[in-house]
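A short write-up of the structure that comes next.
One chain of protein is taken out of this complex; the other chains stay put.
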Amino acid sequence: MADLEEFRASVRSWLEANAPKSLRGKMRDPAAAFWGGKKTKLPYPDSKPWLDMMAERGWTIPFWPKEYGGGGLSKEETKVLNEELARLELPPPLTGFGITMIGPTILQYGTEEQKKLYIPQIIKGEIRWCQGYSEPNAGSDLANIQTKAVVDGDDYIVNGQKIWTSFGDLSDWIFMLVRTNWEVKKQAGITFLLADMESKGVEVRPIKLISGASPFCEVFFEDVRVPRHQILNRENGGWEVARALLGHERTMIANTFGGRQSSTETKENPMEAAAKKYIGLQDGKIADDAIRQRMAQNQIDEQSFLLTVQRNSDNIKAGHRPGPETSIFKVYGTELNQRRQELMLSIFGPECLGWEGDGFEKNELDLPKVWLRSRGNTLEGGSSEIQLNIIAKQVLGLPD
Amino acid sequence: MADLEEFRASVRSWLEANAPKSLRGKMRDPAAAFWGGKKTKLPYPDSKPWLDMMAERGWTIPFWPKEYGGGGLSKEETKVLNEELARLELPPPLTGFGITMIGPTILQYGTEEQKKLYIPQIIKGEIRWCQGYSEPNAGSDLANIQTKAVVDGDDYIVNGQKIWTSFGDLSDWIFMLVRTNWEVKKQAGITFLLADMESKGVEVRPIKLISGASPFCEVFFEDVRVPRHQILNRENGGWEVARALLGHERTMIANTFGGRQSSTETKENPMEAAAKKYIGLQDGKIADDAIRQRMAQNQIDEQSFLLTVQRNSDNIKAGHRPGPETSIFKVYGTELNQRRQELMLSIFGPECLGWEGDGFEKNELDLPKVWLRSRGNTLEGGSSEIQLNIIAKQVLGLPD
Amino acid sequence: MELVLNEEQTMLAQTVKNFITDNSPINRMRQLRDDKDMLGYSKDIWKQMADLGWTAILFSEADGGLELGMAETVLVTEEMGRNLAPEPYISSIVLAGQALAKGGSKELREQWLGSVIAGDAVLTVAYQEKGGRYDITKIKTTAAKTADGYVINGEKVQVTDGYGADAMIVSARTSGNDGDADGITLFLVPRDAAGMTVTRQWRLDSRNVALVAFKDVKVSEANIVGTVDKGGQLLGQVIDLATVALCGEMLGGMNFAFNHMLAYMKERVQFNVPIGSFQALKHRAAKMYMEVELSRSVVMAAARAVDEENAGKELFISTAKARCSDAYIAVTNEAVQILGGNGMTDEENIGFYMKRARVAEMTFGDATYHKDRFATLKGY
Partner (left out) sequence: MELVLNEEQTMLAQTVKNFITDNSPINRMRQLRDDKDMLGYSKDIWKQMADLGWTAILFSEADGGLELGMAETVLVTEEMGRNLAPEPYISSIVLAGQALAKGGSKELREQWLGSVIAGDAVLTVAYQEKGGRYDITKIKTTAAKTADGYVINGEKVQVTDGYGADAMIVSARTSGNDGDADGITLFLVPRDAAGMTVTRQWRLDSRNVALVAFKDVKVSEANIVGTVDKGGQLLGQVIDLATVALCGEMLGGMNFAFNHMLAYMKERVQFNVPIGSFQALKHRAAKMYMEVELSRSVVMAAARAVDEENAGKELFISTAKARCSDAYIAVTNEAVQILGGNGMTDEENIGFYMKRARVAEMTFGDATYHKDRFATLKGY
């Protein structure tokens, strides 16, 4: 404990001396998130020096091993570091799929050479990663991917098309599934590849969504050469890697869309504020009782969900295995968010119908896009239907 | 038209002269329904003479052919007769599965001899029928029936067990499915038999339900002899008959549970009366707005359903084929009734929790049984799941 | 009422369907949106619709109409709704046209109705204000009496087809307080009125709506539609008609979405089979089918209840709007989910229906509003 307090003191003085003053107070500012890589816009001028000074100490991912550039901190030390960052309300120096998805997977499946090569680049935020999984005919049936990789000397020659690649246009590298064997069961012929998006023959086209935004891309591969040493795990051993990585992704999506503020907090949340503004109170109650009941239902659902997330994490902390309830986070969290956005629409009423231009306030124009975006939550990262299949089979043991 | 008015005059004077005075005004009295047969209690002393005088004219089922004892009336004449019965608020002389299920089926599939034999008995209410379809291992998978009938001279020898036989203990005859061929596809080995419940080897045991009532029975067959001329359609041609009859049954159940009073009628319905009694009004509105919204939803659902039933019947009247919407009556009508009963429970509140004895009024004690009974609506006559399968396949053309 | 189409109605429906199929594919809506077309609809197609007689349906023969009813009107709006044809039928013919027909002086009717029916003039009603939600009596726009007429001040929002309209009927308070049923008067204000500013608004459904500001706008007494202080009641009447017409549109839209989803379920292969063979999806499709069928029944009934002056017609109207609002949203939500990632792309047409469903829901009162109204009408 004495050591921990020493550590805290040193972190504190270092942060106070070095952390950019301009970023303090921006801990919860979504615009302060820095995704790294060569094509991403810098959120704030100080975001780069902040990343560099943290990366130098390995503190972008403080608990990753020191030998690959991580901080090598213990759980307790990581907690202290986070508390000290929170004390100055500093934003995380780096975010992205490198940290949440491919990094942990490389640590799990990579060769020593791969870890030495990629992990430091991830920690330093030098490359931004995107995910090449889905294809036009491989959505829920992911194992049906058709993008093919054929051996040619020390390289694979890759041909095919990926779709729903988040931020494909802003990423430097892609981790992807390719087919290397057509003779076996679908799942057994898939290889997990890492590829440089700058390679000749890669073309990226953003997809315009119903919300008007284009966070996803199609990525086309035409005779793209990828060195064979850039596979993760063995050739035709990609499905196992893909599933391990999907676990990380689902947790991330559920955390993102599950909401964060507990409903039992006494602080007023945005939904309540909107209801008071757009509907108003009567005898101290939201004047539309049907809306009021839906609000209570939604907050009760949210609280139930957050408590279940907490129960799972408390179980893990207590040294138990994660309970089967983990499997419900993705499907429940995303559907809850959809219900919340639909309720927000009902609360705003006709004022939420604007798209742009005159006669609507900014938050009124934002809401329909947030709502439309939420419809994708139950599709990406494994649709709700696929999640329910998984729960039925793997948790409940129901037969095929 | 002149003929119709003459007919109306003659009906009117005959009814006024002959229809029992004691039954007038009992048109909507559920207790006045007479199911016929030898074991059924007479609802009122005059029920039997009323049936007899109507049956003599063929007016128990006025539009059935005269040659088999029906009234032989045209659609228009039937309408007039019904109007005149309604004028004196007279109850129908007879109800039961003979009229709604097996009668129409015999008219469709029976031989001339069978029609001559059974239809008059049905019209006169001499036999009450029950339905022997389901078996312990043939519920949703009805074609899986195992009750077997083996030819022995001019008879079949029947062995096996039926279950969920409505009023099996009060019926005189049973129409049933038996297996006569084990070598073919399930559906192709089924025969439709008519059997006398008095036959040696038939045993009936009522099943006690969660509502406490026993409207269903198990029927056991041990070496029961049934003459071969009592099959309907050909041997192994029973599945076709069964399906035709199921159509009649589903329509009947949906009509029974879909409710009858249109919600746009200005007359107060029992739900509104209960809400006013158990919850009360505040500023002219049901004091609990969540309940009030559920009531409006339920009445809107009911009205939508009734209008859809009407649309179908108007289409038929106009000479069009029944629309595909017919297929939704059973599943929607029964689930609507369940929602209605659950809402009634919510309206009554704790006063609906009684089962018998002190401290509860009669209608309070009735409600939970009606509610429990309603849970069976989505199971009997083809479960909701089976109905949805049928809609998906036969109406929507979705692949197996 | 009889819930069946007679021969004339069947023919009308077929004619409308043919015209819409040939002349108004859903891509037309997309094009108007991509072009950021200020009008948001096609004057040419509107004229053709008028030439086909659709615009005359609801008007009396005296006013130059066909003297048909809502039963025919919903046939037109259903087919328009199936392909999201954005022409100003509900605003010009049902809302403003019927307000004029019911409450306009002989002079006003003669001045306007002929060209409205001919598709030459487009009118609308400006009644909605910011913060009023679904209550048409909550308005801050005022009309103050002067020596020779009235002066209007205030602001209306999301005035359907207000941009480019030749005139609009404006609701303004002439007496009483915010929320009072009485005290509202309707004024016909021509497009060139001094002090009126019309700004195009851009909405989720890309249709023509406008922000309309009135600054000391002078109108003469001759331009009053209906009776002074009783305009709220007349407005309520024509909004009821427009609600039924909108329900027709919603029925057409949900039909498209449902059939589109069904086609996709038969064609999209995953796990080596069409996804329509998965039982969980089948059951959901069957439930959506029920919603669509029930919606058709209530739309037909509401139209007929109006035509037959049924004493319970408001109940039928609220039933229809509540059901169609819930059903259109449910069906488009399910369609997007079943279309998967494709359903989320702008390239797919389903998004247009999902957006329009939400706008339609919130036009003339959402489902909750109409359930509340239903309960109130039933006296509980």
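All chains are identified by letter, namely A, B and C, in their written order; residue positions are counted from 1 within each chain.
The definition used in the following text is that a contact is a pair of C-beta atoms (placed from the backbone, for glycine too) under 8 Å apart; a residue touches a chain by one contact, two chains touch by 3 or more.
Note that this is a predicted model, so its numbers are computed, not measured.
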Going by the touch rule at the top, give the shown chains the omitted chain contacts.
A, B, C
In the full complex, which of A:181, A:236 or A:293 touches the chain missing from this view?
A:293
Residue of B:33, B:53 or B:209 in touch with the missing chain, whole complex considered:
B:209
For the chain not shown, which residue from C:89, C:187 or C:278 touches it across the whole complex?
C:278
Which is it among B:6, B:141 or B:223 that touches the chain not included here?
B:141
Residue among B:345, B:370 or B:390 that touches the chain left out of view:
B:345
With the missing chain put back, which residues of chain A would touch it? List them for me.
263-266, 268, 272, 275-276, 281, 284-286, 292-293, 295-297, 299-301, 303-305, 307-308, 310-311, 314-315, 317-318, 320, 324-325, 328, 331-332, 385, 387-389, 391-393, 395-400
Where the unshown chain meets chain C, residue by residue:
278-280, 282-283
Chain B residues touching the chain left out here are 134, 137, 139-141, 144, 163-164, 207-210, 212, 216, 278-279, 288, 290-291, 345-346, 349-360, 368, 372, 375-376, 378-380, 383-385, 388
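Here is the rule we go by: only the chains that are shown with their structure count from here on.
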With centres defined by CA atoms only, which chain is the most remote from chain B?
A
Would you mind pulling out the distance in Å between where the CA atoms of chain A average out and where those of chain B do?
57
Between the Cα centroids of chain B and chain C the separation in whole angstrom comes to 43
Can you work out the whole-Å distance between the CA centroids of chain A and chain C?
41
Multi-chain contact sites of chain B, meaning residues that touch two or more partners:
293
Could you tell me which residues belong to chain C and also touch two or more other chains?
368, 371-372
